[in-house]
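Missing here: one protein chain of the complex. Every other protein chain is in place.
Chain lettering (A and B) follows the sequence in which the chains are written, and residue indices restart at 1 in each chain.
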Amino acid sequence: MSASSPMRTPATRKRRRLYAVLAGLTMLGIAAALVLTAFQDNIVFFYSPSDLTEKELRPGQNIRLGGLVEEGSVKKAADGVTTEFVITDLSKTVPVRYGGLLPDLFREGQGVVSQGTLGPDGVFVASEVLAKHDEKYMPPEVADALKRSGQWKEPTK
Amino acid sequence: METLTEFFAMGGYAPYIWPAYILAAIILVTLLGLSLRDLRRNENTLKALRTERRGRTGDEVSS
Partner (left out) sequence: MHRFANPNQFLRIANPVLPWVAWLAALSIGTGLYLGLIQAPQDYQQGETVRIMYVHVPAAWMALFVYASMAIASATALIWRHPLGFLAAKASAPIGACFTVICLATGSLWGKPMWGTWWEWDARMTSVLILLFLYIGYMALVDAFDEPTRGQRAASILALVGAVNVPIIKFSVDWWNTLHQPASVVRLDGPAIHPSMLWPLLIMAVGFTAFYFAVLIVRLRSEIAAAKIRNIRIGQVHG
């Protein structure tokens, strides 16, 4: 604890460790941000119909397409299994064909994510359809009352 | 009685809702039980060691 060697006092050693930890965390944060930005494309879970028009797709490439099920677009085919509907992001739309069980939350106006391939005819043939819901939670009566009073906000995404 | 069966049916989602609650309860109760068991075990060992040490130093003094 001699005054001639200040580097050895416990207080400076603690401060040095503090700076080391802070510097380490900063570097780590920057590294994480860089990695996440670099892999941006892989972290995205689905593409919107607008993304799809910009993206170069290999024929038969398996992708996920997400958006809202357009109101009034859901049709059950004559075979009773196949469902046809349109996914929209409110600027572009993509027709979808799917021959499987739909999740309980699947309905018109709701968000969905479907996995499949875009056919040459522009129809997206889905092998899986997942429902997405928004962050709003409320009792049914409240939702009805909001819709009646015209205060209902439709999803914009 | 009917409301009770209705309650347990959870609108048809019973196979998802009840396992969620039961699983959470099992995990939290097990965690609490194991933590209390460890505490009791460590405190007993500590007490035994301390009385042992006291006894030993006591012997040394007396002999």
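Side notes on the structure shown:
The rule we apply is simple: contacts are C-beta pairs under 8 Å (C-beta built on N, C-alpha and C of every residue); 3 or more make two chains touch, one makes a residue touch a chain.
In this text the structure is predicted, and so the values were computed from the model without any measurement.
The absent chain, not drawn in this view, touches the displayed chains A, B throughout the complex. With the whole complex as reference, residues 7, 10-13, 16-17, 19-21, 23-24, 27-28, 31-32, 35-36, 38-39, 42-43, 45-46, 49-50, 53 of chain B touch the missing chain.
Take chain A: the residues that touch the chain left off the picture are 14, 17-18, 21, 24-25, 28-29, 32, 36, 40, 43-48, 66, 101-106, 110, 113, 128-144.
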